[in-house]
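One protein chain omitted, others in place.
Labels run A and B following the written order; every chain starts at residue 1.
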Amino acid sequence: MQAAISRATEAEVLQALRSDRPGLNGLAALLSPAAEPHLGAMAKRSTAITSQRFGRTMQVYAPVYLSSFCANRCVYCGFSADNTITRRVLTIAEAESEAMILHRRGFSHLLLVSGEAPAKLGVDYLEELALRLRDRFAALSIEVQPLATEEYARLFQAGITSVAVYQETYDRAVYKQVHLGGRKADFDYRLETPARVAEAGMREVGIGALLGLADWRAEGLALGQHLAWLRRHYWRTGLTVSFPRMRPAQGEFKPLQPVSERNLSQMIFALRIFDPDVGLYLSTREEARFRDGMIGLGPTRYSAGSCTAPGGYGLENAGGEQFEVGDNRSLAEVSAAIQKKGFDPVRKDWDAVFQAKGDRQQAA
Amino acid sequence: MKVFCNGEAQEIAPGMLVADYLSQLGLDASSVVVECDGKILTRKEYGSHALQDGSVLELIRFVGGG
Partner (left out) sequence: MLTIAGRKFRSRLFGGTGKFSSPEVMKEALAASGCEMVTVALRRIDLNNPADDIMSVLDRDRYLFLPNTSGARDAGEAIRLARLARASGGGEWLKLEVTPDPRTLLPDPIETFKATEELVKEGFKVLPYMNADPILALRLQDAGAVAVMPLGSPIGTNQGVLTRFQIEIIIAQAQVPVIVDAGLGAPSHVAEAMEMGADAVLVNTAIAVAGDPVRMARAFAMAVEAGRIAYESGLGAVSKDAAPSSPEDGLGFLR
């Protein structure tokens, strides 16, 4: 796999840029060093495809951190069980209150995030919270510990629309190096999770790699393979990719292989060209300048006004942060920036009414 | 007795077996499918199935097609 990338020639890059269906070989070429001189052309093509598929829009959402308890020991993460930080898990009422702050600010899509500690925050909690929030938010996503298919099905019934679960790295050796303990140390269980999410009938599943762990080019190709597999086996399920790029966190973990903004933009353009329909997230880990520059060039979903500590929006004694935010702007400011670039910030792109209570979307 | 074969009324001897009827028509039983009163007969049954008065027969075979 790595070989395909390092072997790629300029001719293959140009071929991939011109092709309607570049395939994995084309993706490898677009991720390769040979493609770097053609970043401008890649940006142009990525922009055209994004415009055609998504129009001149950018979906906005906000994360709600529910809990900083975590049973895993991931060397790169602020919530690692090995770190001494103030741990907090919100009560359902507190979570609802945080969500309503965001509701008043204008958000209609929420991402509910927690560390992976089932004893502190499990399916019952999420189900209860979803039932409470579903009528006030157009879409609810979760980014929590990997669950079983039946559990995802329960949550879908309760009103959760999509699930994000990032492999962090598709490189088994690096994965073992950075995941020292907890259920997350099981590479395969995590890898199989997006399929379980789709199997359960969720509308959308989000995958991603934490940039800075293994070689970003290889991660890009692995993400492409994962997307292709999911498209083939779960054609009804929407797909998204996230690009969390390592930032300072508790534990001061330095990226093993730093990824520059140029690298990140190349990865985004390459995946957009490879899969015109995939949603692409760019979170507030990135600077405002970079995020503004990328509007229209590939990404389709931006968070805003994010706080990565449980209770951080309105509660006292918020817990420790998962990561430091790069773009601190409010929803109003981010929306203004989106509009300034000639795009429409979309706060609501779904409706709970389409997902009837007790409605099962898809079987196998 | 009367039977209907491929939409046409035919007079045949009472209690005639399907196999004999096919021979009478000059048909090779191995290339013919017989549907009798809505039920598809197996080849083995040709030699034992007796036609009734008013039976409706469809005699089908493969023909050219796209």
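To be clear about the criterion, contacts are C-beta pairs under 8 Å (C-beta built on N, C-alpha and C of every residue); 3 or more make two chains touch, one makes a residue touch a chain.
These numbers come from a predicted model, not from an experiment.
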Chains on display which the left-out chain touches in the complete complex: A, B
Sole residue of A:E128, A:E261, A:E324 or A:D349 that reaches the chain not shown, by the stated touch rule: A:E261
Selected from A:R56, A:R289 or A:K340 as touching the chain missing from the view: A:R289
Identified contact with the non-displayed chain, of A:L24, A:A41, A:M100 or A:L315: A:A41
Residues from subunit A at the interface with the omitted partner, ascending: 14-15, 17-21, 37-41, 43-44, 231-232, 235, 260-262, 265, 289-290, 292-294, 297
Where the unshown chain meets subunit B, residue by residue: 5-8, 25-28, 31-33, 35, 40-42, 58-66
